[in-house]
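Dropping the structure in here first, questions after.
Only one protein chain is missing; all other protein chains are in place.
To keep things simple, chains are lettered A, B, C, D and E as they appear, and every chain counts its residues starting from 1.
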């Protein structure tokens, strides 16, 4: 029997959407007010989905406490109350759009979760905007 | 890298579930209190999901501002504060169930979104009832 | 010891904001798209707050099951899947704004709740608009 | 045209995670505070997803009122205000993890829903923890 | 300048509503299915409101981190994953209705918060039922 378990977490961070190799006008045209050079920010809501067989022994796909602690260690401690552009090395040369943040989160968690389990990331940038990424 | 971006919108509308080619008793039997001839209404919550490659240039699947404006123009301005049965031409001969509203929304948005992007619609009629449609 | 207990309920209804003694232009000027003559509608979320002493005998301010049944009988059965303007006698000559709906709900519930208990009504017309009324 | 309709329900229940064939230390090591012998509890939020063709006759995949009544009869009346371990026969020898509860709900509903319709269960144990199961 | 700051927390617990000095029939009549002798449970959502002057020095009414840690220590560690009737001494002879739980939480927090600050407790037993208590 295959099931998906989902665990919700959150972090608050500042970011700015822009490319260093574009001038201000080009950045403004593409990224609009998200290009504010002084940064703006979000309460990011993260949902981590793990799919795999339900263990006959424990009744778990994955121990939710282990998943919770993994998200805390790998994502919340790295991103919470940070400036994604300045404080988080993965975004040194990567524009921190919600899509790219989802990819970075996936890539950080993927090696920490057993390879027989599927992983999917949903990231809400605001209550109205979200992204889903599953490594494809 | 393929991701899904989702954008939430909403509109308030009146509707009545019934078929003009059925008599009142038959409509009442199938649609119950949703067949009130004086109409009732909902705050519809709409989520539009767009799936495609993350652009290396912008870090976007689709510019969320463009998606937001498209939903506003095509759906919110056409449906908000309207009587779906009387004011919206697509429902002149189509029963405005949540399923059919989802199909109409999909069909209105599909030609406006690049054909390499997949589209899926989720429509909440109430906080407890929703429908998902992806053109299949 | 005095506490407030709150119970949430909901109903779906159509309405139109207008005054029969004003012409269409005046109604349009004041009520805008809420004046659509074909009606529009909402999922109303209702919260009923009752304040009074905690009974030493039961540990209740009021039995939540009794409050739930009272709201169902007096409000949900009268308003749900109705056109407030056409189907609900209280709005025959009263504009069904969220404010006035709250007053009508208060006036319907007040005589059914013991007079030593205070009553307050909160009504969400949409997730972003709400009204609170307590009989003052 | 194929759509998915989803209906939300809820029930409150007590449970304890443990295996009778393990000693207390082993149960404590695997299930931690969820192994409290005196039980703890949750407000479970259940979403039942049904996928199938939209009927040309009714505009429905399934009549939401029938689905609502089915969930009430089969799940809410069996689980609500119960101790899952002691009062619900399906968990007599099955550890009531969220994964296993989802499987039991699926297995109870599957024979009651027409076989041409697909069924999927989402169960929130808390606002932060959920499980999805579709019979695979 | 006087403001109210509010902090949300949660705990999961089992309980049973009954009085040991009443027989089963009397308990069943008053508490209905909440009187299940095997217990049921809830995800309690707690909101702690603290009112007082905004400090000119810090811009805080109370340091939210201190409030969060206080709620964790005094309430979450005492109530989470517990059976309120059996595991929590305050309910040894007190019926754990939402009203009485709110009073117990207020009484546990009141001496830990400076006396010039007002305290109010809101407790959601389910998403539809809540209680507010402020020590009156």
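By our rule, a contact is a pair of C-beta atoms (placed from the backbone, for glycine too) under 8 Å apart; a residue touches a chain by one contact, two chains touch by 3 or more.
Just so you know, these numbers come straight off a predicted model, no measurement behind them.
Visitor: For the unseen chain, which displayed partners does it touch in the full complex?
Guide: It touches the following shown chains in the full complex: A, C, E.
Visitor: Please give every residue of chain C in contact with the chain that is not shown.
Guide: Residues of chain C in touch with the missing chain: 17, 30-32, 94-100, 102-103, 127-133, 136.
Visitor: Since one chain isn't shown, list which residues of chain A touch it in the complete complex.
Guide: 10, 12-15, 33-34, 36, 38-43, 80-83, 86-87, 126-127
Visitor: I need the residue numbers on chain E that touch the omitted chain, in ascending order.
Guide: 1-9, 54, 58-61, 63-65
The definition used in the following text is that only the chains that are shown with their structure count from here on.
Visitor: Moving step by step between touching chains, how few steps can get you from chain D to chain E?
Guide: Contact-graph shortest path, chain D to chain E, evaluates to 1.
Visitor: If you average the Cα atoms of each chain, whose average lands nearest the overall Cα average?
Guide: So the chain nearest the centre of the shown protein is D.
Visitor: Which of A-B, C-E or B-C has the same interface as D-E, meaning more than half of the contact pairs match by residue number?
Guide: When the residue numbers line up for over half the pairs, the pair is B-C.
Visitor: Using mean Cα positions as chain centres, tell me which chain lies farthest from chain A.
Guide: The most remote chain is C.
Visitor: Which positions in chain C touch two or more other chains at once?
Guide: Within chain C, no residue touches at least two other chains.
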